[in-house]
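Just one protein chain is left out here, and the rest sit where they should.
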Amino acid sequence: MIDRVRADTAEAVAGIEDGSTVMIGGFGRAGQPVELIDALLEQGATDLTVVSNNAGNGDVGLAALIGSGRVQRIVCSFPRQSDSYVFDARYRAGGIELELVPQGNLAERIRAAGAGIGGFYTPTGVGTLVAEGKEVRTIDGRDHLLELPLRADYALISAFKADRWGNLVYRKTARNFGPIMAAAARTTIVQVDEVVELGALDPETVVTPGIFVDRVVAVGERAWLEAGEFVGAESAL
Amino acid sequence: MIDRVRADTAEAVAGIEDGSTVMIGGFGRAGQPVELIDALLEQGATDLTVVSNNAGNGDVGLAALIGSGRVQRIVCSFPRQSDSYVFDARYRAGGIELELVPQGNLAERIRAAGAGIGGFYTPTGVGTLVAEGKEVRTIDGRDHLLELPLRADYALISAFKADRWGNLVYRKTARNFGPIMAAAARTTIVQVDEVVELGALDPETVVTPGIFVDRVVAVGERAWLEAGEFVGAESAL
Amino acid sequence: MSPGIDRRTLAARIARDIPEGSVVNLGIGAPTLIADYLPEGLEIILHTENGMLGMGPAPQAGRVDPDLLNAGKQPVTELPGAAYFHHADSFAMMRGGHLDICVLGAFQVSETGDLANWHTGGPGAIPAVGGAMDLAIGAKNVYVMTDLLTRDGVSKLVAECTYPLTGVRCVSRIYTDRAVFDVVDGGLEVSEVFAGSSLEELRDLTGLALRDATGTPSVTSGRTS
Partner (left out) sequence: MSPGIDRRTLAARIARDIPEGSVVNLGIGAPTLIADYLPEGLEIILHTENGMLGMGPAPQAGRVDPDLLNAGKQPVTELPGAAYFHHADSFAMMRGGHLDICVLGAFQVSETGDLANWHTGGPGAIPAVGGAMDLAIGAKNVYVMTDLLTRDGVSKLVAECTYPLTGVRCVSRIYTDRAVFDVVDGGLEVSEVFAGSSLEELRDLTGLALRDATGTPSVTSGRTS
């Protein structure tokens, strides 16, 4: 029997080595695997390279991981936000290396890693600072940059529901980087609201097939989903 | 009001010019837009380049279009099948040009066209006949071929249901090339079993958003779907 | 007092140029205001790069869904006809030329349509580009919404950008508080001047040789078939 379900988040993140490259899903708070990041904080791996769209918000999740000094390098598109003070301070102090990648190139590089594409030509970034050091090639009269795949040892992502094979469905804009990160990492770890019976997910609507998933952990349903009322949920954004 | 629904298949294929490149969805019979191909036969456009996985089966659909002499060139991965006699005869007589592309490179080239990728490096085909004339590049110690996007003037595809914005859902393995061809063509024409009200398709399960679709035509529900019984359907394969 | 129109008036002005059926991405900040002025009853589809078409307005108080955000991480809603997709698919839409219009803010726009809107290049500045470069090169029509002058009174329309670029020759139209400019071969054309400004004054403020096209109706191209 294939059973990718883990008992708790500690078991889900077990074995992440120092020096690993870890992709972390989410766009702002939506889809950010907060409970897995907390478990990674607890687990202790250090000298990490993190690939994520943002560089953390407030003091929790990715911001806390960065604040702990365990992230050596971050690859992202939008580190600076109104509440990214933890990253900001560390970056200004020279305590973290930043590779800034336009969001679409970030997504496509992650997709390329999962899809076995050795590299691709993109018009995004031509003539800008992010083109520095990159091959430029004119195709059909338009300049393109060569971009290379972005792989990871681990992906930590958040989905809505999973079955024990690791098939995933997401919810609204929390889908964002989940499907492509799941395919780009050697080991993909997913937190979900709920694990359902095999066969309970409609095969037409599975977004990430279990082939891309290694470990699944249920972190409990969020009260605001159950109630259909989102009073006070603003503070969770 | 955005309304991409057309009254009939003739209206759906109107305006296809001689010399057009036309993508035709389907893998075998599944997802093949038979009614749209029939309408294109009737419409009369000639000197076509067709992009499709196969080169037609039996005497109908794509085979009939090829048999009519209106396809000058075909780009596909698997022209020869047990019942591809129409293509076979025409090819042997020098009446149609063939560009053979491995199926994964075909799919990825179509995807690249829709995704604005100028070209990509793929390990598929290295050291084989299909590598002839192509740039080889070693990336991370592995040889790759440079492949370029495959665009079309028109895509004819088949889906299960649509709304008037052109949002599409597919059914089982009939999905195949539909989503990527829809994005790769300047004008995408879709036949569906049924057009449903805007809002009737669950936004989580829309596979092709209407942004990729220009014209939709309902060709009627297939009796075997209604009945849930597929007696005699073998003959339709 | 400023002789220009205010942001909301400008947002409403831009909204009038968006044809029904367009797929539009409104950038973070001021361009987001445009959504409030899209004509009731016309179907215009909003794209947000974090994976959605058919985005609706902000939710009512107490109805915030933390899984449903726009690119500025603000809560939004879902309209009938919406669709969700992942980030690679979302940026494929942009890069593949499927968006009709995007509206972005700017630090500077050059008279050839170069855009600078992501980085001051100053020492100590933390760069953050997000999806701006992808939008700038991807949408069929890239519009800029900005004040003509910085707070210090310096023109944002320039002969050549001095800030780091977002994209090269990508902007097609610039909506400012004083006038609307189109980027054409050979420079900028003024298609409309708002009350309180004049073409002479605009030439003075920008130092650019602005062509007068105020008599010509403007055209927006959309997906037509």
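Which chain is which? They are A, B and C, in the order written, and residues in each are numbered from 1.
One rule holds in what follows: a residue touches a chain if its C-beta (ideal position, glycine included) is under 8 Å from a C-beta of that chain, and two chains touch if they have at least 3 such contacts.
This is a predicted model, so every value here is computed, not measured.
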I'd like the shown chains that the missing chain touches, ordered by label. A, B
In the whole complex, of B:Arg6, B:Arg175 or B:Arg215, the residue touching the missing chain would be B:Arg175
Sole touch to the unshown chain from B:Thr49, B:Thr124, B:Asn167 or B:Thr188: residue B:Thr124
Touching the hidden chain, out of A:Met23, A:Ala55, A:Ile117 or A:Ala174, is A:Ile117
Against the hidden chain, chain B presents residues 27-31, 53, 77-81, 88, 91-92, 98, 100-105, 107-108, 110-111, 122-130, 170-180, 207, 222, 224, 229-234, 236-237
Touching the absent chain: which residues on chain A qualify? 1-2, 111, 113-117, 163, 165, 167, 183, 187, 198-199, 203-204, 206, 209-212, 214-215
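The rule is simple: only the chains that are shown with their structure count from here on.
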By Cα centroid distance, the chain farthest from chain A is B
Measure off the straight-line distance from the CA centroid of chain A to the CA centroid of chain B, and report it in whole Å. 33
Rounded Å distance between chain B and chain C, as computed from the means of their C-alpha atoms: 35
Chain C residues touching 2+ other chains are 52, 78, 84-85, 88, 91-92, 94-95, 138
Mind pulling the chain B residues that touch 2 or more other chains? 115-117, 204
